[in-house]
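To keep things clear, I will list the structure first and then write my remarks on it.
All protein chains but one are shown at their positions in the complex.
A and B are the chain letters, set down in written order, and residue numbers restart from 1 in every chain.
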Amino acid sequence: MTRKLGYLSLVLLAALFIYVSLDLPPTGDPHSPPATHVSPRYIEKAYKETGAANMVTAVLADYRGYDTLGETVVVFTAGVATLLLLEGAFKFKKR
Amino acid sequence: MDAIAGHLNYWLIAVLFVVGVYGLAFQDNLLKKLMALNVISVSTIAFFLNLGQKVGAKAPILPGGVKGGEAAAYANPLPHTLMLTAIVVGVATTGVGLAMIYRIFKHYHTLEESEILKGMRE
Partner (left out) sequence: MNKSRPTTILDTCVRLIIPFYLVYAIYVLVHGHYSPGGGFQAGVVLAVSVILVQLVQDPNPRWGLGRDAAVVFACLGTFMYAGIGLLTMAWGGNMLDYGVLPLGEVEAEVRALGTLGIEIGVTMAVMGVFVVIFNLLRGEE
């Protein structure tokens, strides 16, 4: 019974997503909100302001450098967490 | 008809997300749950990339810069940037998840969630 309710809720979730997606702009619309508000400034001024022809690099490292600093710290923290979790875990058997 | 063609990608992404939720909720094995989390992550990445597309747009790379008013000819670089970092962070956090699962396996000698719960009650 619980399992059937679970399947039903999954179907409802999918139906909800499909219903909500009708309000989103159609794929590839050049006049959609994400394409008209912030990105034209990046596309038009990135080379002049940052000297990087690749706009992805310009946004990644210059306009949103602080964001990328956070991401780098997250990756570093993931490495440290793995180290703390598994350092010595494989030697456990020998002791 | 246009509505279907314009929104088909969203529906496929929604189905992918629901597949991930199904794995997360109904699978008993912790490794399969981690795979389901990765499926959800992929669906999110596809959703963001889908928002950044424009019809007939080129890759956002141009030496010399773009003149004003020509922004519609280049894809939106912002989702690309965000998802680029999301992919790398996703791989790193998957590593953390695998490490956690390994410690759980060391302690309970099983990966099935029901048996782990049984072991916790004892």
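Basically, contacts are C-beta pairs under 8 Å (C-beta built on N, C-alpha and C of every residue); 3 or more make two chains touch, one makes a residue touch a chain.
Worth saying up front: this structure is predicted, and the values here are computed from it rather than measured.
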For chain B, which residues reach the chain that was dropped from this view? 59, 61, 63, 84-85, 87-88, 91-92, 95, 98-99, 102
Considering the whole complex rather than only what is displayed, give the residues of chain A touching the chain that is not shown. 47-54, 56-58, 60-62, 65-66, 68-69, 72-73, 75-76, 78-79, 82-83, 86-87, 90-91
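Convention: only the chains that are shown with their structure count from here on.
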Of all residues in chain A, which touch chain B in the complex? 3, 6, 10, 13-14, 17-18, 21-22, 24-30, 32, 34-35, 38-40, 42-48, 53-56, 58-60, 64, 67-68, 71, 74-75, 78-79, 81-82, 85-86, 89, 92
Residue ranges of chain B in contact with chain A within the complex: 2-3, 5-11, 14-15, 17-18, 21-22, 25-26, 50-55, 57, 60-68, 70-72, 74, 76-81, 84-85, 88-89, 92-93, 95-96, 99-100, 102-103, 106
